[in-house]
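Read the structure below first, then the notes.
Here the complex is missing a single protein chain, while all its other protein chains stay put.
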Amino acid sequence: MTERNIRIQALDRGAVEDQEVEIVERKGIGHPDSICDGIAEAVSRALAREYIDRFGKVLHYNTDETQLVAGDAAPAFGGGDVIEPIYLLIVGRATKAYDGQSIPVDSIALSAAREYLRETLPNLDLESDVIVDVKLGEGSGDLQEVFVEDGEAVPMANDTSFGVGHAPLTETERIVLNTERRLHAEFGEGHPALGEDVKVMGKREGDIIDLTVAAAMVDAYVPNMDAYRAEVEAVREFVTDLAVEYTDREVRVHVNTADDYAEGSIYLTTTGTSAEQGDDGSVGRGNRANGLITPNRSMSMEATSGKNPVNHIGKIYNLLSNQIAADVVENVEGIRDLRVRLLSQIGSPIDAPHVADVHVTTAAGVGLGDIEQEVRDIVDDDLAHVADVTERTIQGELTTF
Amino acid sequence: MTERNIRIQALDRGAVEDQEVEIVERKGIGHPDSICDGIAEAVSRALAREYIDRFGKVLHYNTDETQLVAGDAAPAFGGGDVIEPIYLLIVGRATKAYDGQSIPVDSIALSAAREYLRETLPNLDLESDVIVDVKLGEGSGDLQEVFVEDGEAVPMANDTSFGVGHAPLTETERIVLNTERRLHAEFGEGHPALGEDVKVMGKREGDIIDLTVAAAMVDAYVPNMDAYRAEVEAVREFVTDLAVEYTDREVRVHVNTADDYAEGSIYLTTTGTSAEQGDDGSVGRGNRANGLITPNRSMSMEATSGKNPVNHIGKIYNLLSNQIAADVVENVEGIRDLRVRLLSQIGSPIDAPHVADVHVTTAAGVGLGDIEQEVRDIVDDDLAHVADVTERTIQGELTTF
Amino acid sequence: MTERNIRIQALDRGAVEDQEVEIVERKGIGHPDSICDGIAEAVSRALAREYIDRFGKVLHYNTDETQLVAGDAAPAFGGGDVIEPIYLLIVGRATKAYDGQSIPVDSIALSAAREYLRETLPNLDLESDVIVDVKLGEGSGDLQEVFVEDGEAVPMANDTSFGVGHAPLTETERIVLNTERRLHAEFGEGHPALGEDVKVMGKREGDIIDLTVAAAMVDAYVPNMDAYRAEVEAVREFVTDLAVEYTDREVRVHVNTADDYAEGSIYLTTTGTSAEQGDDGSVGRGNRANGLITPNRSMSMEATSGKNPVNHIGKIYNLLSNQIAADVVENVEGIRDLRVRLLSQIGSPIDAPHVADVHVTTAAGVGLGDIEQEVRDIVDDDLAHVADVTERTIQGELTTF
Partner (left out) sequence: MTERNIRIQALDRGAVEDQEVEIVERKGIGHPDSICDGIAEAVSRALAREYIDRFGKVLHYNTDETQLVAGDAAPAFGGGDVIEPIYLLIVGRATKAYDGQSIPVDSIALSAAREYLRETLPNLDLESDVIVDVKLGEGSGDLQEVFVEDGEAVPMANDTSFGVGHAPLTETERIVLNTERRLHAEFGEGHPALGEDVKVMGKREGDIIDLTVAAAMVDAYVPNMDAYRAEVEAVREFVTDLAVEYTDREVRVHVNTADDYAEGSIYLTTTGTSAEQGDDGSVGRGNRANGLITPNRSMSMEATSGKNPVNHIGKIYNLLSNQIAADVVENVEGIRDLRVRLLSQIGSPIDAPHVADVHVTTAAGVGLGDIEQEVRDIVDDDLAHVADVTERTIQGELTTF
């Protein structure tokens, strides 16, 4: 019998799928805010690994504050220039000395950020198009205390914080998420002109879904306006085909609607991201931990990317609550909508939240009592394995934005 | 008869006041995230006024990205030192040349930020404790188009965006909001030791409210540990007394609970803000437009502070939806909870949102039909006067965080 | 009998006064290079004093690397704007912790630099026209060793280095030096339009001296072009009158010769320094320790400003050699030109240079033997009192540029 405080109730609203209006957004991997999230998390992983390599455990750090200052560019058909490099400032705290050793945290952060950019933005020339700067301080005194030595022990929550997760995704959510991901992974394969900065906005009213895609094109692969228009049309077709895999509703796809061909004003970039010209970014301003911005659902304001996955409870509970929600829906029949909220108690073990609040909307004909025990067991089990979240985050297996 | 698309429905959840668990947070004016919000908005106001003074209208700008890198400090009873200054980077876009004039946007931003700091953080020595840096670029090409000249015309929405507002505040929300504000405005009068960085977390479970206050104390006014403890106790008493003005529920007040007197680890600062040591900050990561973080309510992820109040629809609709909610609740009897959502339509006038969605939970005995027309009229009227939001924001009459 | 290695010889060249062509330059107090020199030295003094106040002795530091990045400005008759602030980066090393105390070296540097700017450039608005940034590291390991504790002991030289001084100044040198100084001190009193950035170039060919003055004018005090021309003419007259006090040679004075009235291209500034627009600066690139740049004389490349005056031998010997030269010429008759070179021996006491090389050109009728002993005694005595140089530098009584 569990001692964890798990409460399972009926959700006091209908399923989001049934609401009249639904709005969903995803900022793609190359969006300035996402670049910051990605760098913050890459730096976090690199630091965690370095601490483990050196000391067998993760020391205090928090790197959830990367700031991107947009550059200036002159894109042109066939290939233009970045005029003024993007400026990236990595901000945070990290333990710089421990056990008689100096830990090169600034160098590690710098290197991790550059490697992340190299992998993520292949059209960004790291030698000329971006300046990566670092300002990592030591933490405040009491936070510098070293984390529990014994790998077995469960860390204590460092704050009163809150995580929230949902499942299953609505049709609109799945379309928005997959549009960005599959454009990147599948369409991009044969279309080098597609940049990494793809923003997708889905709006469903009743049974009509409007999907607005803003896709940066890379000028080196776009010889002229006809080629540009062909790329835009190809995106539109790809997304239209993709959408029907997830819904029977009517889907209307709009791509680069701000273009004005007559004026020659189109979404052409040199690097594949709008960060090259005019769009600044920072951590925690874009996608939530599940990869989406969903005003119809309750969201945590906590920035998940860049935080320490060992004891930063906001990060852990955001990731874990989504994990729990997904696990429940995958294993229990008859759930139309489910929300998991985890509330920490400062100073208590993170596997025993102050409360794990599970709200369920069941499918027609299914009573909450029919599934309650099943749900409870999964929640309990996932909480017992909270350390997996830390481990998988350090391994880069969990995405944070 | 209105042509605006205003929809009034029953809220498909109970009032937040009736939910079992409620969490509310407010980051005080001196919190690192709030400092960034405040600077971003101060810079925004200064730019807007300068443009109006010079050209009779507001030109394109967006300054919603200030980054704060914490300093290092050695606080001490009677007065300590800032060891390493706080670093503040103001980031954004602004029109630097128009109509043959150069506009000193960087100098204006620098000056506005320093003035804001001087007013807001009286214990921060601007000559030694903070470095304010500025990186303002020009905007992206198409955004640089000048705004409508004719003051009468209503601007068009620049994006598909979303604002949300709520009213009335729950008891817990009112307590959290007023605890921070009145500590600052009333208690602080006679207690110079109280810093500006006061963070308040309220958690209500059923009818018990736990209020956790983290209040930075200013070392120059705290001669020793006894004095510190007396200040903490005074805060506790003030807040306890204050809380009963807003609720009949049981309220338990906890102040600076992370203190460890035995270790001498207390919340003592030299400047009144944790930004002096270890706590970084940035815009849009703290309070929402209504001054609170409310996981029980739907929130917009949009950073409100620093954005252009003339045409940035995310900012305008967040401010306006709160305004509408407040107006309705003030003027219409029988509403227990009300949520206003405004969804823009890119390219349409901002006084005619794609949809104004009003969800109401009425008090017992009140039908939605009884109040629908009243509500609709207020919403319609406030939308018609959307320009007031812009005006009042530029005048500094509306708070954004 | 002295044990110091003092060598007195005839100078193997004629007096500079007798050379056919002579070039002398002085960059005024408001020149970008001089601003950097002045800040570096102000920071140095502030650190030295702080260390003495706290520990009774000066600890290791070296702050001889301030970099100035010019701003952008739009000067205008009656008062213009700084468009983009000047950026100043204070660079160096300083001991940040000693004897269990943290020393706020960054904050001290920031404060000292801003205070220096406030005093030196009254038309520079510190709130809007300049960003002062600081990057002070700890020194390299072996240099961090604390300096001798016993105040009586003479420090050891930290390097093999070299200082050089000359006396008396030639007529051209005196004119150049005093032109800048007296324009600032005397003329400026009644002429607020005169900025602090006054550069003077003197070229003597035979008995004709061409004096070229580039004087920044401050726009707030210059209502129109006529007023500007009047100020330029007033400078010309003042300098012409001044010059005859120092020479019987013909002096031709040229002021702001790059002006082009027809084009409206004049030397008008908002702040009184060319740093506001386009002229960068750094330490050690301008005047030598005697306030002049004198290609006809041997000069030390060592930057004097900002270095630690306790043990940085390059700084000490540059100041001391000029002091010795001045003392000798003041007290000994019959010297037309004199050069003092001090060469340190690393690890030896600084009052006992490896060699003190004194080269003299005597006046007609005076033999070197007639004055040798007198000269030697003065040199010996000044070397014995080398600590005075340190003391007077910390007190700000010796100028370094």
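Which chain is which? They are A, B and C, in the order written, and residues in each are numbered from 1.
In this text, a contact is a pair of C-beta atoms (placed from the backbone, for glycine too) under 8 Å apart; a residue touches a chain by one contact, two chains touch by 3 or more.
All values derive from a computational prediction rather than experimental measurement.
Although one chain is omitted from the display, it touches the following shown chains in the full assembly: A, C. Among A:Arg7, A:Lys57 or A:Arg114, only A:Arg114 touches the chain that is left out of the view. Here one chain is not drawn; of C:Asp72, C:Glu180, C:Glu196 or C:Asp382, the residue touching it is C:Asp72. The hidden chain makes contact, of the residues C:Gln101, C:Ser265 or C:Gln373, with C:Ser265. The missing chain lies against subunit A, touching residues 72, 74, 81-85, 96, 102-108, 110-111, 114-115, 125, 127-129, 131-134.
Contact residues of subunit C toward the unshown chain are 12-14, 19, 21, 23, 65, 67, 69-72, 84, 87, 89, 91-93, 135, 137-143, 160, 162, 164, 201, 203, 212, 257-258, 260, 265, 274, 277-286, 288, 293, 295-301, 303, 341, 343, 346, 355, 357.
Keep in mind that, in the parts below, only the chains that are shown with their structure count from here on.
Of all chains, the one whose mean C-alpha position sits at the greatest distance from that of subunit C is A.
Between subunit B and subunit C the centroid-to-centroid distance comes to 51 Å (mean Cα coordinates, whole Å). Taking each chain's centre as the mean of its C-alpha atoms, subunit A lies 56 Å from subunit C.
Shown for subunit A are the residues in touch with two or more other chains, of which there are none.
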